[in-house]
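Here the structure is laid out as structure tokens; the discussion comes afterwards.
A single protein chain has been omitted from the complex, and every remaining protein chain is retained in its original position.
Order as written gives the chain letters A and B; numbering starts at 1 within each chain.
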Amino acid sequence: MLLELKKVTVSFGGLTAVNNLDLQVDEGMIFAIIGPNGAGKTTILNCISRFYTPCSGQISFKGENLLTKKTHKVLASGISRSFQNVELFSKMTVLDNLLVGLHPSLKSSLLSNAFKTKKNKQEEEAAKEIAFEILELFDLKHHANEEVRNLPFGIQKMIDIGRAIISKPKLLLLDEPVAGMNIEETKKNAELITRLRDEFGITILMIEHDMSLVMNISDRIAVMDFGKKIAEGTVTEVQNNPKVIEAYLGEVQEDVGT
Amino acid sequence: MAGQIIIGGLAAGSLYALAALGLILIFKTSDIVNFAQGEMAMLITFISFTFLTVTKLPYFVSFLLSLVIAFIFGMAVERIFMRPVQKAPILNQIILTFGLYMVFRGVAGIIWGYTPVGFPEALPNKHFNYVGITITINQIFIFVVTTILMLGFYLFFKHTKIGLAMRASSQNIATAKLMGIGVSSVFTRTWGISAILGGIAGILIAPVTFLDPNMMGEVGIKAFAAAILGGFTSLPGAIVGGLLIGVFEGLIAGYVSSELKSVFVFALIILVLYVKPTGILGEKITKKV
Partner (left out) sequence: MKIKRLQILFISILLLGYPLLVGFSSYFIYVAGLFIIYAIMAMSLNLLTGFGGQISIGHAAFLAIGAYTTAILTLKLGLPFWLNLPLSGVITAIVGFLIGLPAVRLSGHFLAIATLAFGLAIPEIMLKWEGLTGGFAGLFIEKPSLFSSDTSFYYFTTVIALIITWLILNLLKGNFGRAFVAIRESEIAAEAMGVNVSLYKTLMFSISAFFTGIAGSLYAYFVGFISPHDFNMNISLIVLAMIVLGGLASITGSILGAFILTIIPQVADRFPGFTITITGAALILTILFLPNGLISLFNYKWKRKKTENKQLSLEG
């Protein structure tokens, strides 16, 4: 088991965003978390990537306790993430955005940076090569030197994922990877996600509202509602779970109402 | 001696509290810290001085007239300078208010020069002794003005729609919109009211500091200290913070060194910001990711 959450509870003031959650993600899976808005999905990712600290419960990764890790140490331990509302460095170029993703693996010191030593130059060159491999994979090479803020949202989402995988993580957390994308882009991204798992061996924990994507590519699905996990299982198991149907029907009716 | 220092500290502190209140009102409604607040107050004090000396108006007439001008001035600054950067990066907003700070200071120097001049007190001087502590009639006047203003604000915020909207933090501006309040007019009026508060502080403190373009440098930073002690978003916090700063500064001047009293206030600011950025009355918040 790669990632395990045990009895995790997160609250903000009076609001319990995640309530006593157990979750297990095995290596090589595409694991999806679904659930209505405000169910606490992003909060879970924020706990795993250590932006939030749960008020109780345990999180372990490869058997190690994650909760003792600082936020900036999470990437080096093999967990990377994308963001729900792309958190790119918008005034940096696409290439530089990717290179920041390599930050923990760039070892040359402040002085060798400042004096541009040979070692530093070599390291930079090697890093750029890796970045171009990613750009190739995402078919974004021609955008390499453009500022991210000038690119369409769909492409920004791709760069966000690219930046997350450049460090070759073991576990990738994706927060709504296809939100705001058209059908074409969604298809392309679905392929990409499966490729990441199959070719690069990256385990994926994904939050997504697009049901067809979730049902198509996930190995396992957890359903959240009001901070609680109300169901978990394979695609068919979840699809036939009466609780899930209820939660989603309830939501649909609300949507119609407003 | 301590009692005497505390009375003096409370009087000065009331004025810091008024200036801090102005800062906080603007910060709460529009997420902007107005670094030019003190300089705006200084200009208003000069205007009041001009009414007093050039047009020879009575004290209270020039006092009120300059507050009317303060209101218009504050609104004009918001409309002309702050409106265009409302959505700009915070850095740009900070820099803009520092630009205003410099221009106001410079312009005051060009018009009125840099020689400090005396400024009359509100009431003819008289003092009372009570258990060995002397209190002047002008100190009493400051307490009365501050108390009236605080009460006025309290009622205004509690019972008027626009007051409610002003009290709402910027996150709740959307709600204010739903209540049918023009948000942009709230911003504008907030700047107007903040300028009035600063102006009152400036006019009442000028007899002590003397009047010159740099007079609000120190007062301004003490208003910041007051606001920070109070957590920068709490109106009562500003008042408590102001009074504390006034007394703290008095005690340092009395028992440590009068030349170093500002340094201690500066150090206090850095310390509070470092140890408890949300102020002594503030609470912890989790940054939303």
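The rule is simple: contacts are C-beta pairs under 8 Å (C-beta built on N, C-alpha and C of every residue); 3 or more make two chains touch, one makes a residue touch a chain.
Keep in mind that this is a model prediction, so the values were computed, not measured.
Annotation: of B:I5, B:L100 or B:A165, B:L100 touches the absent chain (contact as defined above). Contact with the undisplayed chain is limited, among B:I72, B:V144 or B:A267, to B:A267. Only one of the listed residues, B:A88, B:V117 or B:I148, touches the absent chain: B:A88. Taking the whole complex into account, chain A touches the unshown chain at residues 49, 51, 70-76, 80-81, 83, 87-92, 96, 99-101, 103-104, 106, 108, 110, 113-116, 120, 123-124, 163, 167. Annotation for chain B: contacts to the undisplayed chain at residues 27, 32-33, 35, 81, 84-85, 88, 90-92, 94-96, 98-110, 113-114, 213, 217, 221, 224-225, 228, 232, 257, 259-260, 262-263, 265-267, 269-270, 273-274, 277, 287, 289.
FYI, only the chains that are shown with their structure count from here on.
Once the centre of each chain is set as its mean CA position, chain A and chain B turn out to be 47 Å apart.
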